[in-house]
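The structure that follows is given in the form of structure tokens.
Every protein chain of the complex appears in place save one, which is left out.
Which chain is which? They are A, B and C, in the order written, and residues in each are numbered from 1.
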Amino acid sequence: MLGDLTMLLDVTDLRKTFPARTGLLGNVIDRVHAVDGISFSIGEGRTLGLVGESGCGKSTVGRAILRLIEPSSGSIRFEGTDIAGLPASELRALRRRMQIVFQDPYSSLNPRQRAGDIVAEPLIVHGIGKASERRAIVEGIFAKVGLQPRQMSLYPHQFSGGQRQRISIARALSLGPRFIVADEPVSALDVSVQAQVINLLMDLQAQDGLSYLFISHNLAVVEHVSHDVAVMYLGRIVEHTDKASIFAQPLHPYTQALMAAVPVADPSIRRDKKHVMGDVPSPINRPSGCHFHPRCPMAQAQCRTEEPVLREVQPGHRVACHLV
Amino acid sequence: MAPVLEVSGLTTVFHTRTGVVRAVQDVSFSVEAGETLAIVGESGCGKTMTALSLMRLIPMPPGEITAGTVKVAGTDLLTLDEASMRKMRGSQIAMIFQEPMTALNPLFTVGRQIAEMVSLHENVSRRVANDRAVEMLQHVRIPAPERRAREYPHQMSGGMRQRAMIAMALACKPKVLIADEPTTALDVTIQAQVLDLIDDLRKELGTAVVLITHDLGVVAETADRMIVMYAGRKVEEGTTKDLFADPCHPYLQGLLASVPRLGASGSQRLREIPGVVPSLSDLPKGCAFADRCSSAIGKCLEAIPPLEQKRPGHSAACWVT
Amino acid sequence: MLDYILRRLALMVLTLFGVSVAIFLLLRIVPGNIADILFDSAGMIDPAEKQQITKDLGLDLPLVEQYARWIGGLAHGDLGYSYVSEKPVLDEILPRIPITARLAGLALLFAVCTGVPFGVISAVRQNSWLDYILRVFSLLFLSMPSFWLGLLVLMAFVNWFGILPIYDKAPPTWGAFALMLGVPAATVGLRSSALIMRLTRSSMLEVLRQDYVRTARSKGLSEGAVTFVHALRNAVLPVITTIGIETAFLFGGLIVTETVFNIPGVARFLVEAIRWRDYPMVQNLVMFIAVIVVMVNLIVDIAYMFVDPRIRLRA
Partner (left out) sequence: MSDAWYYARRYPLGVAGAIILIVFVLTALLANVVAPFDPLTTNARASLAPPSGTYWIGADMMGRDMLSRMIHGARISLAVALGATCIGSGLGAMLGLASGYLGGWFDLIVQRIAEIMQSLPLLVMALVITASLGPSLTNTIIAIAIPLIPNVARVIRANVLSLRELNYVEAARAVGMGQARIALRHVFPNTLAPLIVLATAQLGSTILTEASLSFLGLGVPEPYPSWGRMLSESAAEYIRSAPWLVIFPGLAISLVVFGANLFGDALRDILDPRQGD
């Protein structure tokens, strides 16, 4: 778990800023601190759920780990190699080991490619196998994600949303990765189809020992798929521990607020409503001190001035709050 | 108590290139004053088209309401001429939409857009209307309402805009409020605030609320009664408590079992509903859910099951259960 | 906001600098210099005289210095001398500006006043026979060459009224004056009107699909109020942004229309200067046109800021 030495992925103090406003001469006036110094690690065969509301930087984290966005600073150790500063040629080899699945099942597939070609293309790019061998590999992957081999010749628009997401997963699997960033993989799907994709992802993990960074705004889904959970707010991790602890005993007031806000599909439990007030502040103009203090029911003077650090308050349970 | 909104046999179709799309078929329900009825279903089940049919906002052509009645306090909206219908919209039956970012006109201040509603339906001066706009903004718990009334939509956050939409919809105290996925585009913490707000205003004003959503959690927390729609038809109806505790239709059963729930230690597999929602332009002869249903029998493929009472106050359209 | 305007001004200077360099170089690719051409056309062959002229015109200087002289002169309002009339270029251009400006203003006014309403009608009555007719006619107007349209108009006047509405320095009556400007303005504006109509129509259709239009309907507003209060304002915004392009488009029409109607404006003068290979005139006229287009674009952008709160309040 946390602090384990045999980690597949080890992220330390990852930061990413974007220019928000530029001056007359192209000089940057304001920056968005999309990801502001976060650290976590993921072990073999495990899933870290990354939860947060829109604009908290969770998707940026996923892309920065794969260097789809260049991180501003920090280290990303994957299987022992720091990939943050790796030249493109060496990064290419690592691409076989780590992949990504996106949220939108429509924009993630090229409308002009057949499903089979979409899944085979990574193999071509990496020079794996002859055409006939590749076909066999793709057929195998299609079967694995629950698609028919005859569907290989269809175009993306001939599939439903859930099936498209299966094709995306098949593409990610084609190179035999160890680690997959799943960026809101079920959020755009219908409720009855979400379960299909969630089960598929969990089956693949059970079979092949894949590790996931599962990014989602849906706490219930995260609880279902993850081993560990990290909660993000305005670019920072505010709480990070194993699933059982965080749902049984959330310590950060934001985590508590988030859980209180999630509607529970059980009308027999009508909880008392103590919902956190106010809007999520802009990541350009983050509040001083603890970024959550303007919305926090328990905020004190210290919270307004001093930034809380993420520290281990119980074994394996890290929280960034002055009051815990 | 007589229901404020009574819908019966509502049927809406769209004439398209690929044929007739049966968006809403024979849907009936009623809502009492101060009650919340949820219409639940997945994308393409016809829930939004039902809402737009109630408001008569279906684009015609290609849309057409072919049958049914929609009675608001006894008046059948579907028989009114266009001018009388306009008088009903906003004053008797109002609607809020899914996308707060695009539902307000970007070129007018929020205050003006609310005041427009007031002066349209009530014979008051511009100043009174403006004051009412500020009052409504305060009512929906927007801080500094005088200042916010002078702001444009783009200066507000998504949650704030949805509040402004609610303020506008309720400005003339309509008897019925239709909320079409009002919180789907919002963050969880903001969603909770907005749902609370709708709920409080319902109690305070005695408005009948029709809440359209795909989120079973939202239904469980806010609705007294619910109807479940699938492929344009109502397949189950009853009190929320009853339907969640003991769903009759295999579709609702599947839906409830397929959603991970917070707090349920979720290591067990989720139940899947296989397959996909059928196309509304090419519906099967029998039950639309039959080919995804594990308990389907021969009859299910042959004939559409009628909606029948399974228990007091709980009806479902299924041959099997 | 000031920041934005300053930035736009800086870009504008950069663009105009680019135009000046491009024009300057383009006019010097021509094989043989102006002295050769003058001599060829005049049939003179005295080499000494030719050398003298080359020197007088500064054509023996390095390109960079010739360019610097031109730009330096521009800064002082000295545009050089016409090769043909040997008068100062400025004196030749200045009196022609009001003629073209009046014509262009009238044409633009005509285009907006007809294009926007027809565009709205066409969008609101989408797929009706009226919409079809308006669309086919707008496309037809866009397909006719301006000069041919001008010739047809002239022909019609000759045949029906027995008069030629061509330019007269001092028109005898107000009616003649209106006719003299109005007919060419309408002729050249017709194409712009068709363009504006098409833009307005597609913009209006786009706006009518927006959520806030549905919101407006859900309030109980009448179709008229929805169209003219909520939709139209949003629909004309993109039309405003194209006024810069519109001006450039209009200028193309003016060149041939002034030629057809024999109007001594700036646009026709450019063609004459090119025909006569009067390069000082050409390069200054082209610069003048570029300045106008760039300025119109700047003014449109600033005006847009005031119309659209999303841009006004962000800056």
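Structure notes:
Following the convention adopted for this analysis, a contact is a pair of C-beta atoms (placed from the backbone, for glycine too) under 8 Å apart; a residue touches a chain by one contact, two chains touch by 3 or more.
In this text the structure is predicted, and so the values were computed from the model without any measurement.
Touch, as defined at the top, links the missing chain to these shown chains in the whole complex: A, C. Considering A:Leu68, A:Ala143 or A:Met298, the position touching the chain not shown turns out to be A:Leu68 (whole complex). Across the entire complex, the residue among C:Ile23, C:Ala107 or C:Leu190 in touch with the chain not shown is C:Ile23. When the missing chain is restored to the complex, the residue among C:Leu79, C:Val213, C:Ile255 or C:Met305 that touches it is C:Ile255.
Touch with the chain that is not drawn comes from one residue among C:Ile5, C:Leu205, C:Ile240 or C:Ile311, which is C:Leu205.
The chain not displayed touches chain C at residues 11, 14-16, 18-19, 22-23, 26-27, 29-31, 123, 126, 136, 139-140, 142-148, 151-152, 154-155, 158, 201-202, 205, 248-249, 251-252, 255-256, 259-260, 262, 270-271, 274-275, 277, 282, 286, 289-290, 293-294, 297.
If you put the missing chain back, the residues of chain A touching it would be 63, 66, 68, 91-93, 95-96, 99-100, 102-104, 107-112, 121-122, 125-126, 168, 171-172, 174-175.
Note that in this section only the chains that are shown with their structure count from here on.
The geometric centre of chain A is 32 Å away from that of chain B, both derived from CA atoms. Centroid to centroid, with C-alpha atoms defining each point, chain A and chain C lie 54 Å apart. Counting partner chains per residue, chain A has no residue touching two or more of them. Residues of chain C found to touch two or more other chains are absent. Those residues of chain A that touch chain B in the shared complex are 53-54, 160, 162-163, 190-196, 198-199, 202, 217, 219-221, 223-225, 244, 247, 257-268, 270, 273, 275-277, 279-280. Residues 210-212, 214-222, 230, 233-234, 308-310, 313-314 of chain C touch chain B in their complex.
Against chain A, in their complex, chain B makes its touches with residues 42-43, 157, 159-160, 187-193, 195-196, 214-222, 240-241, 244-245, 254-256, 258-263, 265-266, 269-274, 276-277.
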